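Of the protein chains in this complex, all but one are displayed in their positions.
Per-chain residue numbering starts at 1, and chain names A, B and C are given in the order in which the chains are listed.
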Amino acid sequence: MVDYKQYHPAWGDRSPVIIGFLCNWCSYRAADLAGTSRFGYPATLRDIRIMCTGRLDPTFVIKALREGADGVLVMGCHPGQCHYEEGNFKAMRRVALLRRTLSQLGVHPDRVQLGWASAAQGIIFTETVKEMTEKIAKLGPLKWHDNNHDASPHLPPLPEKEATHG
Amino acid sequence: MSEEEKIGVYICHCGHNIAGTVDVEGVAEWAKSLPNVTVSKDYKFMCSSLGQELIEEDIAEQGLSRVVVAACSPHMHEPTFRGACSRAGLNPYLFEMANIREHASWVHQDDGEAATEKAKSIVSGAVSRARELEPLEPFRAPIDETTLVVGGGIAGINTALEIANAGYKVILVEREPSIGGHMAQFDKTFPTLDCSACILTPKMFDVGNHPNIELMTYSEVEQVDGYVGNFTVRIRKKARMIDVDLCTGCGDCWERCPAKVVDTVYEAGLGYRTAVYRPFPQAVPKYPVIDTESCIYFKNGRCRACEKFCPTDAIKFDQEDEIIVTSVGNIVLATGYDLFDSRRLPQYGYGRLANVFTSLEFERMTNASGPTDGKVLLRDGVTEPKSVAILHCIGSRDKNTNDYCSAICCMAALKFAHLVKEKTDAEVYNFYIDMRTAPKDYETFYNRLMQEGTHFIRGRAAEVTDAARKPEEVGKLIVQAEDTLIGKQRRIPVDMVILMAGMQPRHDSQEVSHRFGIGCSDAGFFNESHPKLDPIATMNAGIFIAGVCQGPKDIPASVSQGAAAASRVLSLIGKGEVEIEPVRAHIDEDRCSGCRICNNLCPYNAIDFLEDLAVSRVNPALCKGCGTCVAACPSQVIDGQHYTFNSIMSQIEGLLWDVRPNGEEKVTFQKTEPV
Amino acid sequence: MGDKPKLAIYWASSCGGCEIAILAIHEKILDVADYFDFIFCPCILDFKRSDIEALEDGEIAVTLFNGAIRTDENLEMAELLRRKSQVLVAFGSCATEGCAPGLANFNDREQMMNFIYKDAPTVVNPEGIIPLEAIQVAEGELELPGFWNTVKTLDQVVPVEYYLPGCPPEAKWIEALVEAVMAGELPPPGTVVGMDVTVCDECPREREEKKISHFYRPYEIIPDPDKCLLDQGLFCAGIATRAGCGALCPSVNMGCRGCYGPNEGVIDGGAKLISALASVLDANSPEEIDKILDTLPDPAGYFYRFGLAHSMLHRTRLEMENGQKMAAQIKETPRLDPKLKD
Partner (left out) sequence: MENSRTYTYYPGCSLQATAHAYDESMQAVNKQLGLTFNEIDDWNCCGATEYFSVDALPAYSLVARNLSLAVQSNGSQDLVAPCSACFLNLRKTNDYMSKYKDLNSQVNQALAAGGLSYEAGALNVRHLLDVVIEDVGLEQIKTKVTKPLSGIKVAPYYGCLIVRPETGYNTEYPTHLDELMVTLGADVVDFPMKTHCCGGHMTQISEETAYELIRRLLQNASDYGADAIVTLCPMCQLNLDAYQNEVNRMFGTNFHIPVLFFTQLMGIAFGLSENALGLGSEIIPAGPALAKIGTVDEQKTRERPKRRDKKALPMPSMDSGGNE
């Protein structure tokens, strides 16, 4: 197992978890080809097959981040080569707006990434996963639920030195 | 309802392929703890008949309502296991595949522990998704028996003849005035040195006279709608300015036409034609066309010589384009290729240095009916070259232009070397990177050429120049190259240079691929459904590809692919109806508010806005199930079958089984009624 | 009087608008007074918390609870009223989805205290005094309810029977709810009182196929009164907002702001707005897309104006990202650096 502590101490013994959304026609097949060609890459990606990146509902991305993923990778056919002609352009637009929105919520934009690989580009697929894993590893765990647990009503009082009354 | 599902999980060893890395027994044991899993087993080869029977038995005996097989890619065996479910009476769309081979064991071979953990996540995701799957029925539609073939080169001709000979109607559409394609331009074909015209002309004649083939030359397909078995196509028949019912093809018109222009298509720029012309004597159909751009009458209103001399009054200057809308069941694209434009590599001097020719120019030159009557001559049209250099890989295997191999140029270059030797006394130098002569009998031809005394220099030419360094170079074209076999720079002075220009996708191939709803590779060649097992079909059912539009290949390969496309079409026609995957979008019209966000998103115009009801509706026959509208719908009233919102949300939860916060309530939504 | 079902109205972190909205049911209020024993409403009646504590559990028939949960007191009252009520209604946007108080989740407690009591341009506080939860003074110890880092909605702290969204809720839906209670015809728990379509359904503006090439701020253009605002490039959340208000804002030339929250079936209204709006951008390259998105400042503010506290992510990240406090970093660079490409 790779020791991710070297990238960020907060990893401890765990590895980054990336949820992937791969389109059926290009990037999923690129991942298949990476397998057939035995191109190794970090075991950080857990992928979901969708017919087209145009099916990518930002709700899925937010859901993945909320449920414990450290990043989300969306991969489709190269622009102009979408099996459904232009679904990947929709994904490109949605991911752009989603990244802006998430960055306002404190999610580093690198945690949600978009990439392209044709069915013949197993190597591009593996390189993309490697690069993304490294970026996420450096960012550290997201652990969004800790953030929500923080909403616990029992907070320590504010520090005394801040002010004195009257 | 999902609470009551009984899920069967099967983990495949795939011999050593999965089991060698992933602890398959461990995963199978662990999967028993997943909610709703009633059966979890591992087995050596799930795709074997015994493996499939295992599933069928469990469905029957245990009453499984969902099946998950963790094995290879769904692109490999999803149909296999769907079949097993189906045989046991379970709706095939309640099957889910977990890809733990391509996506786990094969890519994490160095880390079995990580591969096993990942396999668990993949299985968990598949189980969660399976829980939310819904039974679906494929659509069935009848097949129109007429086939559209686009492109009248050798691939298209062969496709059309195969289908027509089987007794079905074919519409063959060709952009140029005649069918024949590039093959009609050649003189000889390698390696047999058959006369190209002699073997092609009979086929062209058959196409022109076949009762089942409707030939539309000088025509283009403008629009394609519909789906497999039921396409509607719109074809523009460009105005020929000739009434073909009256024309006899006698030739009086082009003999009298005073407007001469360089013929950049058929003669590859090496010869001339008139404004009213028939591209070549064997053209099918035999009727000429008037090229309105070079016709004197169309330019300045005078002349009309052809009209005056036409014995049957067939010249019609006021003819207009004709639009034909017709329905077809299948489409075969055989649109061929463009030659690489050698002017993009100015270091080889094409266009600057008179005696640099392209391969296609040379084809015309050696053709007995070509501009030089088959003589090999320099650009002055008189002098025979004493030495000829043939440069391979022009616009091929070059990251600056096209990085792929054009497949035919090595053999064509050998053919040229032979023809130069046959017709002149010239020395011939072939500059090559690698000699690629793989198919049957090609290597023999290469050996023959070596015996004929052709010089082979292994090295891509760096430049062709007329800048002489030594007296013997003066007045010559000097080819500079590194001879990599002797490790030296060489400068060979020659009289003539032939550039073996590569094959490129048609300049409008991206546009055409969009029109027909199929994919294109980076380079622009049409994408096949599977590079190994299905190089004929495309991702768009009912649309097939043949010939060089799919990738560089030679004549026999194009002919084979054309025949293969025909057989695919015939098997569909024979079946009588098609099954269409029920992955479709559906709008709940009661809940649609008519915001019209989705209307513009559909690449297939499958979404109609019903003004009177102020709601949108998906036409299931046009929908291809990409899901773009499903994701975009702001009120989530579009449902994407088989890739439903719930199934994907559930799969996310399953994939993250080990990192999800404990005890956190599941985010679901319940459909509730308003007060 | 004693036999009548008991009705309570409570405000947690809210503005008081919901109480006024209840009065907007006009003469129906008399039927309500006839039918119910109106036992608790700090806004208008002088009953004490001890009076509620004295009740049996479940003795209150219906409690209309408005306001978000952000202090220990809010939580105590929510838990108390939950215990004492048979039916607890999250009333208004604050209680259902967080509404304006929920926007505090873009910051944390420290930032908020500092801004409100020290840094706001309208504040003069040279000693830097900020409230404390407990303080010793000559007379003894004074206490304030604990103030939370994160705003929550009512259903995030106690189970809730019904939701009545809106800022404030429209009278007809308050009537519908009250009438349903009085008639004893209660819908299944979990029901949102309202429609399950979106504002577009009620909006009379004419809509066309969408294509957005520029977002305008309301002051930048004078919109055509008959055409869809979104078609004209004005941000309108109506496409992803539950209908029920009668398209009030669009009918006065203002884009819907989304106070009714997402419609039935949608988990995260902000995500759906992102998806829908981004889909129809008239751009096919990252550069073109960025150019259009630059005209939509503060997207998270637009998309989560009412629903942040109830959204899936709930709040901005508190933890450190790369050694820096993320929330503070975001404040300085409100938008994604356009140079960051995919």
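Heads up, the rule we're going with is that a contact is a pair of C-beta atoms (placed from the backbone, for glycine too) under 8 Å apart; a residue touches a chain by one contact, two chains touch by 3 or more.
Bear in mind the structure is a predicted one, so any value in this text is a computation, not a measurement.
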Revision key, fill the gap. Here the chain that is not shown touches B
Practice item. Would you indicate which residue among B:225, B:338 or B:554 is in contact with the undisplayed chain? Key: B:338
Check your understanding: Any idea which of B:269, B:374 or B:582 touches the chain not displayed?
Key -> B:269
Review point. Which one touches the absent chain: B:16, B:140 or B:469?
Key: B:469
Review point. Taking the entire complex into account, which one of B:379, B:490 or B:617 touches the absent chain?
Key: B:379
Study note, to complete from the structure: Note that subunit B touches the absent chain at residues 262, 264-265, 268-272, 338-339, 341-343, 345-347, 349-352, 354, 358, 361, 365, 371-372, 377, 379-382, 400, 463, 465-469, 507
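The rule is short, and it goes like this: only the chains that are shown with their structure count from here on.
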Point to revise | Of A-C and B-C, whichever chain pair has more C-beta contact pairs | key: A-C
Practice item. Compute the distance, rounded to whole Å, between the mean C-alpha positions of subunit A and subunit B. Key: 33
Exercise for review: Compute the distance, rounded to whole Å, between the mean C-alpha positions of subunit B and subunit C.
Suggested key: 54
Point to revise | Two or more partner chains touched - positions in subunit C | key: 267, 272, 275, 279, 312
Practice item. Among the residues of subunit B, pick out those that touch two or more other chains and give their numbers. Key: 601, 628, 631-632, 667
Exercise for review: Over in the complex, which subunit C residues touch subunit B? Could you list them?
Suggested key: 173, 176-177, 180, 187-188, 190-201, 207-211, 228, 230, 238-240, 243, 263-267, 272-273, 275-276, 279-280, 312
Study note, to complete from the structure: Residue positions on subunit B within touch of subunit C in the complex are 591-597, 599-601, 609, 614, 628, 631-637, 667, 669-675
**Study point:** Residues on subunit B engaged by subunit A in the complex (per definition of touch)
**Key:** 73-75, 99, 101-104, 106-111, 113-115, 117-118, 121-122, 125, 510, 514, 517, 519-522, 527, 531, 539, 583, 601, 603, 624-628, 630-632, 640, 643, 645, 648-649, 651-653, 655-656, 659-661, 664, 667
